[in-house]
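The complex appears here minus one protein chain, its other protein chains still in place.
By letter and in written order, the chains are A and B; residue numbering begins at 1 in each of them.
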Amino acid sequence: MMKKLIAIVLGILLAAPATAEEVNRTLDAASNGRVHISNIAGEVTVNGWSRDQVEVTGELGRNVEELIFERDGNKVIIKVKVPKNGGRGIDSDLHIQVPQGSSLDVSTVSADIDVKKVRGEQMLETVSGDVDTEGGESDVSAEAVSGDVTVNGQNKEANTRANTVSGDVILVRVAGTADAQSVSGDVTVTEGSFDRVDMNTVNGDILFRAGLRDGGKLVTETVNGSVDIEFDGAVSGRFDIDTFNGDIDNCFGPKPERTSKYTPGLELSFQEGDGDARVKVSTLNGDVSICR
Amino acid sequence: MTEEFDDKLDSAARQLATEISPERDLWPGIAEAITTPQRSRWTPMLAQAAAIVMLVGASSAVTYIATKNDGGPIVSVAPELVFEQAAFGSNYHLGPGFQDARNSLRAELDVELSRLSLEAREDIRANLNLIHQAIVDINTALEQEPDNVLLQQKLLRAYREELTLLRRVGGLTRNVMRRNDI
Partner (left out) sequence: MAALLTVTSSDYSRDMISDPQQSVADEQAWIRQAQRADARAFEALYRLHVDKIYGLCLRMTGNVSEAEDCTQEAFIQAWKKMTKFRGDSAFSTWLHRIAVNAVLGRIRKSKREQDRMVAVTDVYQPRLATGDSGEMRDLAEAIDRLPEKARHVFVLHAVYGYSHDEAAKMLGIAAGTSKAQVHRARRLLAQQLEEQGFEA
């Protein structure tokens, strides 16, 4: 009887729930097609390369039903299929190489997304996780609900959207137009140059250290936080700054005035030079500092 | 001007001690870890089997108990300001930063609404109610299926929509405040 028990015990041990499954698959793909990636939990790392192929390597969680990996003309689809009630053992780490001219569509729930060397458009979305991308030469939309969003650009003209609810947004060397938003977190834009840039948060600071072009527009808004702006280069145009509970420190000269003698709050509007750039700064509880 | 302070900061930072003695001797913990023989460390398979604890009792029955890890902490939202609970599954929840943002916006809401016209107020309340109802519905569903990732996704989206709306209300009333000079 003991022998049988031992056999059963060993049998159960050896037949223990499958460990993570390794993946290594490759498909030919269009050099500038669209790659759709969907993973529920784990990590997604995407790198552009010079081959006209999509390669997926990594590890699938032990409870993953399957990895869908197929091509349909110009599209390649990579999807981690999990049981409907999710649960444990679905974490999958995917490393994906795509043709560098591809455009990307990545959607995850609880996973970090990391993208490098992809030149096409990028739509990156996670609920809980960080999104990190080297923007290429095309429009980028990077969104998280709970996590940081970082875009490292190449100073190429594009429209960049970086959005999170709880987390920080950082844009570096992004050019053209940009919209950077958080609710509970800081928004930082450094290097790069803009025709239009919107920076918005509720509980967090705004930091701008980049260039605003002739006729460009910078709008920065926060509720509980400070706004710190230092322009790369000259800015000529109209400035409108207001804060409710805070100071305004203005390198450009004009001093702020009280909005009204009955309420706190400072505002400052002035024209610098004869250009038509527009700089709009607004905070409720926080200091404003503007310099060049 | 900030450059001056930045320079002061940088030179002060450079003077901070880079070598600090730990308060207790950390070597024993390290010694133990590095001298423990390799085979006592669990391989992944054994670790998984460990989730199934087996007892071979004196009676020839094999009893096994499957042990599940506990799920992560469930978020708890300050009840005074919210009329629904956020019930997330085991993977993640919204932390204190989010709660602070939401609570401070909600607290200001009534004050801000009072600055707007009756129509605007009604409109905004109606929208907020819609979103709240969605949040309640999704939370109810999540109680039955706490690990349903699609529901979790929906819930977080609903919260985001709510925050966006609350923030816009703040923006609107700020404009109003500025225009209404006494």
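FYI, a contact is a pair of C-beta atoms (placed from the backbone, for glycine too) under 8 Å apart; a residue touches a chain by one contact, two chains touch by 3 or more.
Keep in mind that this is a model prediction, so the values were computed, not measured.
From the options B:L26, B:V111 or B:A126, the residue with contact to the unseen chain in the full assembly is B:L26. Checked against the full complex, the candidates A:E55, A:D105, A:E134 or A:D242 give a single residue touching the omitted chain, namely A:E134. Touch with the hidden chain on the side of subunit A covers residues 91, 128-129, 132, 134, 146-148, 150, 152, 166, 168, 170, 172-173, 186, 188, 190-191, 205, 207, 209, 226, 228. In the full complex, the hidden chain is touched by subunit B at residues 2, 5-6, 8-27, 29-31, 33-35, 72-73, 91-98.
As a convention for this text, only the chains that are shown with their structure count from here on.
Spacing of subunit A relative to subunit B, judged by their CA centroids, is 18 angstrom. In the complex of the two chains, the subunit A residues touching subunit B come out as 1-2, 5, 8-9, 12-13, 16-17, 19, 40-41, 82, 84-88, 109-110, 127-128, 145-146, 165-166, 183-185, 200, 202-203, 221, 223-224, 228, 230, 242, 249, 251, 259-260, 262-263, 265, 267, 282, 284, 289, 291.
Looking at the complex, you find that subunit B touches subunit A at residues 1-2, 44-46, 48-49, 52, 54, 56, 60, 62, 64, 68-69, 89-92, 94-95, 97-98, 100-101, 104-105, 145, 147-149, 152-153, 156-157, 159-160, 163-164, 167, 170-171, 174, 177-178, 181-182.
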